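Take a look at the structure set out below.
Here the complex is missing one protein chain, while the rest keep their positions.
Labels run A, B, C and D following the written order; every chain starts at residue 1.
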Amino acid sequence: MPKFVKRRSQKTGLPPGTLMHIGEETTTPVGIEAFFYNDAGYEERSFESFEECAQAISPEKIAWINIIGIHRPDIIEEVGKRFDLHPLLLEDVLNTEQRTKLEDYEQYIFIALKMLRYVHEELDVEHVSLVQGKTFVLSFQERHGDVFDSIRDRIRTGKGRIRKQGADFLAYALIDTIVDNYFSIMEHMSDDIEILDSAITDGNDGNTTYMLHRLNALKRELIFLRKSIWPIRDVANGFEKVDSNLISSTILPYYRDVYDHTIQVIDSLETFRDILNSMHDTYISTISNRMNEVMKVLTIISTLFMPLSFLAGLYGMNFRYMPELEWTWGYYAVLVVMCGVAGTMITFFRSKKWL
Amino acid sequence: MPKFVKRRSQKTGLPPGTLMHIGEETTTPVGIEAFFYNDAGYEERSFESFEECAQAISPEKIAWINIIGIHRPDIIEEVGKRFDLHPLLLEDVLNTEQRTKLEDYEQYIFIALKMLRYVHEELDVEHVSLVQGKTFVLSFQERHGDVFDSIRDRIRTGKGRIRKQGADFLAYALIDTIVDNYFSIMEHMSDDIEILDSAITDGNDGNTTYMLHRLNALKRELIFLRKSIWPIRDVANGFEKVDSNLISSTILPYYRDVYDHTIQVIDSLETFRDILNSMHDTYISTISNRMNEVMKVLTIISTLFMPLSFLAGLYGMNFRYMPELEWTWGYYAVLVVMCGVAGTMITFFRSKKWL
Amino acid sequence: MPKFVKRRSQKTGLPPGTLMHIGEETTTPVGIEAFFYNDAGYEERSFESFEECAQAISPEKIAWINIIGIHRPDIIEEVGKRFDLHPLLLEDVLNTEQRTKLEDYEQYIFIALKMLRYVHEELDVEHVSLVQGKTFVLSFQERHGDVFDSIRDRIRTGKGRIRKQGADFLAYALIDTIVDNYFSIMEHMSDDIEILDSAITDGNDGNTTYMLHRLNALKRELIFLRKSIWPIRDVANGFEKVDSNLISSTILPYYRDVYDHTIQVIDSLETFRDILNSMHDTYISTISNRMNEVMKVLTIISTLFMPLSFLAGLYGMNFRYMPELEWTWGYYAVLVVMCGVAGTMITFFRSKKWL
Amino acid sequence: MPKFVKRRSQKTGLPPGTLMHIGEETTTPVGIEAFFYNDAGYEERSFESFEECAQAISPEKIAWINIIGIHRPDIIEEVGKRFDLHPLLLEDVLNTEQRTKLEDYEQYIFIALKMLRYVHEELDVEHVSLVQGKTFVLSFQERHGDVFDSIRDRIRTGKGRIRKQGADFLAYALIDTIVDNYFSIMEHMSDDIEILDSAITDGNDGNTTYMLHRLNALKRELIFLRKSIWPIRDVANGFEKVDSNLISSTILPYYRDVYDHTIQVIDSLETFRDILNSMHDTYISTISNRMNEVMKVLTIISTLFMPLSFLAGLYGMNFRYMPELEWTWGYYAVLVVMCGVAGTMITFFRSKKWL
Partner (left out) sequence: MPKFVKRRSQKTGLPPGTLMHIGEETTTPVGIEAFFYNDAGYEERSFESFEECAQAISPEKIAWINIIGIHRPDIIEEVGKRFDLHPLLLEDVLNTEQRTKLEDYEQYIFIALKMLRYVHEELDVEHVSLVQGKTFVLSFQERHGDVFDSIRDRIRTGKGRIRKQGADFLAYALIDTIVDNYFSIMEHMSDDIEILDSAITDGNDGNTTYMLHRLNALKRELIFLRKSIWPIRDVANGFEKVDSNLISSTILPYYRDVYDHTIQVIDSLETFRDILNSMHDTYISTISNRMNEVMKVLTIISTLFMPLSFLAGLYGMNFRYMPELEWTWGYYAVLVVMCGVAGTMITFFRSKKWL
């Protein structure tokens, strides 16, 4: 699980627009990968420096420039200068703690979101920023490896409509892919919940402390996912309100579809939360119920044997004058009394439904 | 109970509008059943392929085409081409995870909802899509068997106004029937809750673990029903806002009635939730209360017999010089002391209201 | 307490507007009572059939026709025909499960609400429907006996303004009386809560299981009342929005007053809920606290006597060579040791604040 | 604590506008105190009957007429006639259960609110109604004694702007004083919470039952205060929306200030609620934790002494052939075994962190 809050405070007091990377330190070089395409063809290139890349841009082709690694403010600044991006936007690109949001800067639209993937069974959260202009889409991601391979394939093969459409469709496709991936997160979580649930229902819950920590971990993960996923609703919804020639009207039904998916994901999140809460309640009740059963056994044992032991102790006393001890049938009489006491008690327990 | 989340993630990365069935696999052939009717008469037919069906459509008659089985994207695509349906709409038809919604595509209105039935005492959830055009209604359902038989009868017999009205009335009738059926789900749930409730109130709750799982199962079912039923409110409400010549104004009071019913169902759901929560609380308190009673019995037994046993043990010691042992009335004196101790204790318990 | 959900599902699949009574079966004949009045005088009549009643209506007089018993759809239909009422409205009249609501049908206003009364200390819920036209008010109720006697008296005696005003004032007076009666429900509930509360606070809570079921029953009743009473707010508020010549502007302050009362009732309901929740929490804590006290007594007894009994058992062993047994003062020494052990323990308990 | 609901139901069925006092019975005579003032001077008078008072009103002076005691509907009716007040308004004046509200009757503004004071350490709630006209303010209160002395002083001394301003400023000053007084209620409550909190935190919580009832009482008081204070927000806010020449625009910033204060009070109420809930949780956990500790002691004692006592009992048996009993070192061997068992157990407890 990622840390709750990243070290953002180091930026406090700096002038607004000061570029500083907020996130985990890394030394891997920044990768710049670009697609230039139109209906006729496509070009896929990888650059050493952004300067080279900038020169490769041509107005006839849609350019998708993917910058991998946001730990070098100087490179981000260079990109910002080339595309005339607002300094506050660049700040948001660099801040991996940035909340999911959509901002309309007339010349371009800025979208910040979270890319969630499972990498080696670990939830991996990456801050992704998109800048969509008239003929270009800039995408910034933290690390190598992403969920965009299917889009790359579609550009390469010309499958679907992506090559025939503008930058707005590309931006949509990237966002749609990120949101679609949330479904696999949901399924993963659903599996985890079901495993835990069937363990609780079947009573095979083994180590209780372990179960409680599993439940807690799932709750924690859910809190985290809610925080990451909820705001995307406003982004998907926001596109319908953007009154800009950057987004053609034919794209709107697609964004309505994305919005629909986010609602579905959020519905699942809420359902998971309700289910986890109900599971927690049930589990606690089960534990408390077991304790009740244990208590009953303890009480029955004590209640049965304490009076019997007392009787035994009574006739174990060494008084000189205890007439019962001299009786021939004294021992057997005591055994009979003991059986009577035990029988009465068992009847009592039966009436109390403890047996 | 259906699984929490179906395998939707396999679609991730495919171009938007790619048709793929999301839901349980099945190999039963797709059935196409159609009614063509107007005030004068009706025709009821069943087709092998959609092509035949398409030829049977005539502009003078209202056509209700019911496609049973949505696991063959090719057939759905064929339907889509004939009626010029948007690819995203067809995607939603195929996705059994699709949330209940209403969408207005000018030429036709698309409605997705959940058909809930009890089949062999099992809650059966089916994804139903409706497309209402000027003179046709398409309905897509997952499996054979549905709640529409009464509508079929009304078309056949010409009872009520259905034959005199247009496609908008037919679409209303289908939605109304689905919503009306929710009431039987509510009644079934109500019965389940009442059985559990009276078991708890009467104390005939038998196996506690079983009761807790029953409560949990009902809560879970409620969470699931809430997720399925809540969004229908927006659909019923949405018809009033649809500004389209597809819906005549005389239909609006009927949709207001449907809206009214959905509110009533949702009210019941909320009431059930409150009642289940209060039942859970009461049950937990009852369990905890029983434990309290058990504890009191245990304490009373221990408190009574521990001092008495100690006294017995004391005079069971083998010291050579214990003057009490030699006393003639020593044994009787000890018995009197024991009765006194027991009496004092019982008085103490009475004062504490433990007896 | 009424059942959670009544058998509404039998209507499923019938054409909309099909009249069918939903509610408890009854065979008592339907009563038709009518008042015809104006400033000059009044006539109070009781009819065998609605036909007679219909003939008695005159345009110069305000007519209040009260139909008692809604289990005969044929009579309701007859009424509907005479006053040209919408079939969906008639359906709502017959459905005792109908939610409280206000609907404006231009020619008349339809109001459905719940009449709550205590009959023989039992909460009695009746479905009441009102149809207010220009010169008439129709009221439909389930059973004989209602809260309208004061209005009948006012019509008879000409007290207040009721005879000088139109049908809108009569409709207001009926609604106002129903809402005013909610206050007595609130007071009854308030008394119940206070009795339970003082029992808990004073510790005279006697049988715990009984108390828990009392608390649960009150919570349940509250859930039911909330469901019945909440929607009346929208009705009272709705009159201000009705833009109709059926309601004269001088009536509006009166409806504002009704709205005010509903808010007050709802406020009380919310307060009751908070109080009941807080009572439940306190009661649970009290039970758990008592258990704590019982545990302490148990622990003290065990802790005191277990070591002492062990010592007694030790010197009850029959070993041939146990030098202490031969000592002259051995017995007394053991008694001293026992006192020392007991004293140390009591000091320990004091330090732990268990005594 | 005041009763939850006062006897309002006796009014049920009476015609609207029927004046009847709802509240505690009292026989003290009704007091009428009046201030007549303008910039030039002031007159302070006390009247026996309202008739005299009415004659003393002059159009050149602002009149503040304070009626103390609302249990005489005849007097209220007389006032109503003189100032031409709506009968529903007079009803609200007489109803001590009336919710806080603001109503604009064109010729005058009606405000109902709750005056909260601590009298002899008891929370005293009084229903206060204000009617503000162009040149007069009527105030109705239940009992002698109020929070308005500072305003009386300001009128007498001419301090501040009150004498230079109109009736709207006087009404504002009265409301402001009532709201300002809520702060002292908050402080009183804050003190109570802090005392309880430090008792819980320091563990000096003495009698648990008493603590629980203190917590419960505070929660109850909070529920009551929330009910009384929340609606004042709408009143303070309502003045900005009143479009009337009764309120001059220079007064609006003052009402904004009052609104600000009510928000502050409500913020405190919410904070108190959160704190009380968190205190309750912590206290319950603490109790449960103590029980845990008690259980551990009990378990340790039992676990230590039960095996030892068993061993002692074993060698207390009277079998003729028990070779150990004859051994010379048998007794000492048993003592060594006992020490070994005890030592092993203590080691086990240490490993479980119970010691």
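Assume a contact is a pair of C-beta atoms (placed from the backbone, for glycine too) under 8 Å apart; a residue touches a chain by one contact, two chains touch by 3 or more.
Keep in mind it's a predicted model, so treat the numbers as computed, not measured.
> Quick one: say which of D:S58, D:S248 or D:T271 touches the chain that got left out.
Of these options, the touching residue for the absent chain is D:T271.
> May I ask which residue of A:T27, A:T209, A:N245 or A:S351 touches the chain that does not appear here?
In the complete complex, the chain left out is touched by residue A:T209.
> Where does chain A touch the missing chain, residue by residue?
Touch set of chain A with respect to the missing chain: 3-5, 7-9, 11-18, 86, 88, 91-92, 97-99, 101, 103, 208-209, 212-213, 215-216, 219-220, 223-224, 227, 280, 283-284, 287-288, 290-291, 294-295, 297-298, 301-302, 305-306, 308-309, 312-313, 315-318, 322, 324-331, 334.
> Which residues does chain D use to touch the chain missing from this display?
Answer for chain D: residues 147, 149-151, 154, 159-162, 172-173, 176-177, 180-181, 183-184, 186-187, 190, 193-194, 201, 203, 253-254, 256-257, 260, 263-264, 267-268, 270-272, 274-275, 278-279, 281-282, 285-286, 288-289, 291-292, 295-296, 298-299, 302-303, 306-307, 309-310, 313-314, 316-322, 354 touch the chain left out.
By definition in this document, only the chains that are shown with their structure count from here on.
> Enter the minimum step count from chain A to chain C; a value of 1 means the two chains touch.
Minimum step count, chain A to chain C: 2.
> According to the touch definition, list the chains common to the neighbour sets of chain B and chain D.
C
> Same or different, please, for the chain C to chain D contact, judged on whether over half of the interface numbers appear on both copies.
The interface is built from different residue numbers on each side, given that under half of them are used by both copies.
> Between chain B and chain C, what's the gap in Å when you average each chain's C-alpha atoms?
Centre separation, chain B to chain C: 26 Å.
> I'd like to verify one number: the distance from the centre of chain A to the centre of chain D, where each centre is the average of its C-alpha atoms, in whole angstrom.
42
> Please output the residue numbers of chain A that touch at least 2 other chains, ranges allowed.
316
> How are the chains arranged in terms of who touches whom: line, ring, star, complete or other?
line
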